[in-house]
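In this view, the complex is presented without one of its protein chains, the others remaining in place.
Presenting chain A:
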Amino acid sequence: MLGQLPILTTITFLPGLGAIAILVLRALMRKEDGASMERNAKGVALFVTLFVLALTALLMVEFDPSVAGFQFVEEAAWLAEVGISYRMGVDGLSVLFVLLTAMLMPICILASWKLEKRVAEYMAAFLLLEMLVIGLFCALDLILFYILFEGSLIPMFLIIGVWGGQNRIYAAFKFFLFTFAGSVLMLIAMITMYAQAGTTDITQLLTYEFGRTAQMWMWLAFFASFAVKMPMWPVHTWLPDAHVQAPTAGSVILAGILLKLGGYGFLRFSLPMFPQASEFFAPMVFALSVIAIVYTSLVAFRQTDIKKLIAYSSIAHMGYVTIGVFTMTELGVQGAIYQMFSHGLVSGALFLCVGVIYDRFHTRDIGFYGGLVHKMPVFAVFFGLFAMANVGLPGTSGFIGEIMVMTGAFQVAPWVAAGAALGVIGSAMYMLTMYKKVVFGELTNTKLEVATDLNAREWINLGVLAVLAIYLGFFSTPITDMTEASVNALINQYQGALAAPVQ
């Protein structure tokens, strides 16, 4: 049934239509009735994101996990004169990210329900972001991918800069310029590929063999973009600033989805298109990842701002992803995807938890809090659960991703697995310390006396994520089944390319 419907196009552009609808609504109703316009804007945004989620669920049902290639492929002439087309399609590597995006978006809208400042633009920016991000996961054309990848900076720049905290302008510029600087180099590499291979079709580029030297340069250019996006040490410094300043929902999207673009990019482009270069640079990636894991864990331990602590912890967790991807073992790559999906849920939930207390007390300073468990027991349970999931406690989704990555790494380079294991200790150290300071102990700060526990909206948001985090902690097959065929095909192709002689 879905074969005939352009479902990917629908999922992608529906949020865009929603954004336009909100802006039109705003233009029409601005003068008369601000409050009802804002209510309508929220309603439209929630409805559209939920509808997209429903369509994505349909897509997941129809998706055939046993096929390694692209499914639901759509193709339309766009710039026929220069060989650029509108091509969409998903495979096991990308479909989960579409799902993750579609899942987190309604949660973000709900989390921003109490927003009062420039509501219509806010909702429109989020819908625009959803459109660009879903589109880039589906894009099967190099230029189309780049347009959506780079375009996603614009709404995020506005979200941080308009609705962010005290130092939001610095953070917004840093976010934009860091990522922009990385991706212009990638653009040149893409143009080089376009000029050499004569096509921008990703399915064709996947099998095109570039020369060894060219691979090295292009790999580095792509790395410049994805490493910043990831973010990897030492180009991670934009992330703590962006996270601290972004509004809660912005942080959720940033950690939950935008950080995954780097990992997805490595899997989609760097490995299959530049196998020799990936093999050559893998030790460097391992080294950087291990440094990131150890270093950022230590940095996280010293933070006094809860959001900053979670931001640093995200960098450490993304270190596992890069390790997993570059082990090029089935277990490692699957683990990396698992880790990304799980991190999307868990870090998103952690930022929501911070949002819960920030909404009540307007501070993220760890020293301010203490003894919240007495006033907010339900919150304490949820926060504890997600903190544990972030640490990687068995029974939560975080554990499975990490153990898969480390096993994969052990098969390739035991020293990497050893380094990664340090991160597990580190994350337990900073997460538990923070949790203890915020939640346990005596309630000494009198300002906390007025604390109220979760409301219905927060219950729904955190509840859904908690169920998923635990479910995926016990049952890994819903994810691994999806990715298995595509990952195997990727690894076979990679090993085949390495075995073949190149000039």
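What we mean here is this: contacts are C-beta pairs under 8 Å (C-beta built on N, C-alpha and C of every residue); 3 or more make two chains touch, one makes a residue touch a chain; residues count from 1.
Keep this in mind: contacts and distances are computed from a predicted model.
*Asks:* For the chain that is missing from this picture, which UniProt protein name fits: "NADH-quinone oxidoreductase subunit N", "Glycine dehydrogenase subunit 2", "Peptide/nickel transport system permease protein" or "Sulfate ABC transporter ATP-binding protein"?
*Replies:* "NADH-quinone oxidoreductase subunit N"
*Asks:* In the complete assembly, which of A:Phe51, A:Trp113, A:Phe180 or A:Tyr494 touches the absent chain?
*Replies:* Of these options, the touching residue for the absent chain is A:Phe180.
*Asks:* Which of A:Glu150, A:Glu402 or A:Glu458 touches the chain that is not shown?
*Replies:* Reading the full complex, the residue touching the unseen chain is A:Glu150.
*Asks:* For the chain not shown, which residue from A:Leu127, A:Leu140, A:Ala172 or A:Ile202 touches it across the whole complex?
*Replies:* Spelled out, the listed residue whose C-beta touches the missing chain is A:Ala172.
*Asks:* For the full complex, which residue in A:Val67, A:Ile188 or A:Ile425 touches the chain that was left out?
*Replies:* A:Ile188
*Asks:* Going by the touch rule given at the top, which residues of chain A touch the chain that is not shown?
*Replies:* Touching the chain left out of view, chain A contributes residues 23, 26-27, 30, 77-82, 118, 121, 132, 143, 146-148, 150-151, 153-154, 157-158, 161-162, 168-169, 172-173, 176-177, 180-181, 184-185, 187-188, 191-192, 194-195.
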